[in-house]
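All protein chains of the complex are present and in place, except for one that has been dropped.
Labels A and B are assigned to the chains in the order they are written; within every chain, residues are numbered from 1.
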Amino acid sequence: MNGLRATLARNGVDGVTLLLLPAALFIVALFIYPFLFGLVLSFQPKTGDWLANYARFFSDPFLYDTVGKTLKLAVPVTLLNVAFSVPVALRVRLMANPKLLTTILVIPITLGTVLVAEGMLNYFGPRGWLNRALLEIGLSDSPVHLIHNYWGVFLSLVITGFPFTFLLTLSYVTGIDPALEQAGAMLGARGWERFKLIILPLLLPGLAITFCLSFVQAFSVFPSAVLLGAPAGDTRVISVAAYTAAFEEYDYAMASAIAMIMGLVQVVIVAGTLGLQSLFYRGPAGGGKG
Amino acid sequence: MIRTQSVGGRLWVWAIWILVGFFIVNLMGLIATVVVNSFSTRWFTTWLPVGFTTKWYLSAWDEFQLPDVLLATFEVVGAVVLLSGLLGVPAAYAMARREFPGKRFVMLLFLLPMLVPPITFGIPLATVLYRADMAGSIVGVVLANLVPTVPFVILVMIPFIQQIDPRVEAAARVFGAGTLRMFIHVLVPLLTPGILAALLLVLVRTIAMFELTFLTAGPTSQTLVVALYYAVFAAGVRAGQSVDAMAVIYMITTLAWLLLALRFVNPTQIVTRAKRA
Partner (left out) sequence: MSSQDFRALRLEAMSRDFGSLNALKGISLEVKRGEFIALLGPSGCGKSTALNCLAGLLPLSSGSIWLDDKRIDTLGPENRGFGMVFQNYALFPHMSVRKNIGFGLKMQRRPQDEIDRRVAEAMRLVRLGPQAEKLPGQLSGGQQQRVAIARAIVVEPPLVLMDEPLSNLDAKLRLEMRAEIRRIHNSLGCATIYVTHDQDEALSLADRIVVLRDGQMRQVGTPDELYGRPAHPDVAEFMGFRNVLPTTASFDGRLSVTLGPASLWATPVGEIAPGPATLAIRPEDLSPVMNGPIQASVLTAEYRGRDFYGVAVTAEGTELYFRAEHRVNPGEALTLSAEPARVLVYPA
């Protein structure tokens, strides 16, 4: 017994290591096990053979269209948020005190999608301030329809997603040694060349991770798709389909199958992005040993 | 820093700031409409409401059973904060201080629940909880909410513990403190700022956590954000001002804790903890 203990201790396993056991067991019980349970359950459909749930998903346009509809929302929104985050982060990096700006931007993340949806229903609605301003300025003759359609969900994903993407990008941008850009300037590189040849290659690994995290969030859009979109039409996203299966049709097996497909699409996009990115340089963003 | 001097460069900088300004103006606008509407008597085709009143707060209080909802919210949030601290801090300590085989695997185990979006794992999790007859109750809601918060506490605390010199603990042991006394008298005081910051962020996240609570809550275990969702979903049943009054109560609850949390952490840290691990 003592011998085993000594062996374990040599490998770093002792009383202190055991402290992580409760947390690890908890995650196994409430994260890993439900996932595996869901996976198995998805192959035990209410009717039909073991693949019936998946067969139904990919043969019913009402179901398989949700993947395309969700991608049509998530991919453009994420690309827009990332593309907008980079120039803003590069400017904010130069600010002496960016805390006020970052605090304002963290507010929509904290408030969450439900409150943003309620605010948007008021603000972007036909009688909201935005439409009122557009009419007064004369940019439009009639109220612009920005809610209860694709654009309502799109805008809500920008409002909660952009701050998230931006703050992640900012943390990567500030990790790049400013002396590198100065060195580029001293060697004659203009603003755009400095960005293209120095900053962008160093930012790319971080940007890939930012894209993945932002995409995964946008792809799992749920409350705003219901509240701000057309949940029976354009914005019937995959999470709505999963929710409907589980809590309106009480078909947990089908719901699990949809959740698994949702996870699979996310994994495919994330793996693809990271695979693409690994073709480029990955290393420190600092300057040599400095 | 290099300042742009060309005309095109200056225009570009202006364009960026105008876009950021536009974003912030709209953000503030949509928050402000909620607040203004919650105090309005009637508001149709004008910039501002016809008159102002506070009566919607009273009606929201009754209509949405806010005393019950707030009680459930505090029960859930309190239990989640406490339990994620109890489970997360010791685990973070072990992760920060020990090297052992399979550590990368354990790290991945803690990272996954933070990276996988709640709606994806929430549906199988809710299914399991329904099968175990725990969904619908406060216990089920607490368990579901702990899934992302325990890893969050661990990931926040690991770097915090790593920057405490292990020799401090060694010194305490040299003076004869046992493990428990060392933990209480030496580690807890040193860790308090980090634990406080982590738990405040857990608190803010749990108040605002919609998906997991929505999937697992029953009528008696709804938190504020889920009640708000149902109110917005059933818009038209109640007066819009009443819904907005509840939204303002929700906003105040969340933002007050956020402001407190921001005294201890940087806004960027709220989103960037996960990637540092």
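We adopt the following convention: a residue touches a chain if its C-beta (ideal position, glycine included) is under 8 Å from a C-beta of that chain, and two chains touch if they have at least 3 such contacts.
Predicted model only: the values in this text are computed from it and were never measured.
Student: Given that one chain is not shown, which residue among A:Gln44, A:Ser140 or A:Gln182 touches it?
Tutor: A:Gln182
Student: Taking the entire complex into account, which one of A:Leu41, A:Ile198 or A:Leu213 touches the absent chain?
Tutor: Of these options, the touching residue for the absent chain is A:Ile198.
Student: For chain A, which residues lie in contact with the unshown chain of the complex?
Tutor: Where chain A meets the chain not shown: residues 177, 179-180, 182-190, 193, 197-198, 201-202, 281, 283-290.
By definition in this document, only the chains that are shown with their structure count from here on.
Student: Where on chain B is chain A touching in the complex?
Tutor: It is residues 1-2, 4, 6, 9, 12-13, 16-17, 19-20, 23-24, 26-27, 29-31, 33-34, 37, 44-45, 47, 87-88, 90-91, 93-95, 97-101, 106, 109-110, 112-113, 115-121, 123-128, 130, 143-144, 146-147, 150-151, 154, 179, 204, 208-211, 214-215, 225, 228-229, 232-233, 235, 240, 243-244, 247, 250-251, 254-255, 258, 262, 266-268, 270-272, 274-275 of chain B that touch chain A.
Student: Going by the contact rule set out above, which residues of chain A touch chain B in the complex?
Tutor: Where chain A meets chain B, its residues are 11-20, 22-24, 26-28, 30-35, 37-39, 41, 84, 87-88, 91, 94, 99, 101-124, 127-130, 132, 159, 162, 164, 167-168, 170-171, 178, 181-182, 185, 191, 194, 209, 213, 216-217, 219-220, 222-223, 226-227, 239, 242-243, 246-247, 252, 255-256, 258-259, 262-263, 266.
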